[in-house]
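Since the structure comes first, as structure tokens, the remarks are kept for the end.
A protein chain is absent from this complex, but the other protein chains hold their places.
So, subunit A:
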Amino acid sequence: MMKSFLAVLALTTALGFPAAAMAKPVTLTTTLKDYGGNGAYLAIYVTDKSGAYAGSLWMAGSKTKYYKHLANWYQATGGDTGQINGITGASVGAGRTLEITLDLKDALFDAGYTLHVDGAVEDMRDSANDVKVPLTTAGAGKPVKGRRYVSTLTYGM
């Protein structure tokens, strides 16, 4: 599955960066395992160095009634769909790849920010923090393994 999306992030305001701050396009590639279930709901979001929710990057899966299964994201946002307005797509099938391109602020890298993926599949376990990886310039392009549904996640600049 190929998804392209260009986002000038809500993170900007959330983190109080000046509008003129430098941003660069980042491609986020998430490949799922062949876990033998229906399409996975994935919430991709960022926390700051204190662990507090900073903003959402993408929501795969459109039915809000299932969002509570993305436990950490749901706990952090209270299920607020305003957080994912315009950055929501279809759920991702087993073995498929989700690719999204976003404009991320330079200041998000090497500053203690962490990228999270919460996953959930019908009739299977909820997998909060399926992926949890610090955003660093050094880590770019290096695949990270997920715990349940995500096979690998790579962010490339």
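Rule of thumb we're sticking to: a residue touches a chain if its C-beta (ideal position, glycine included) is under 8 Å from a C-beta of that chain, and two chains touch if they have at least 3 such contacts; residues count from 1.
Everything that follows uses one rule, which is that contacts and distances are computed from a predicted model.
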Choose one: "Cytochrome c-type biogenesis protein CcmF", "NADPH--hemoprotein reductase", "Phosphate import ATP-binding protein PstB" or "Aspartate carbamoyltransferase". The correct choice is the protein name in UniProt for the chain not shown.
"NADPH--hemoprotein reductase"
Contact with the hidden chain (one of A:Tyr41, A:Tyr74, A:Phe109 or A:Tyr155):
A:Tyr74
Residues of subunit A in contact with the chain that isn't shown?
36-38, 63-65, 68, 71, 74-75, 78-79, 90, 123-127, 145, 147-148
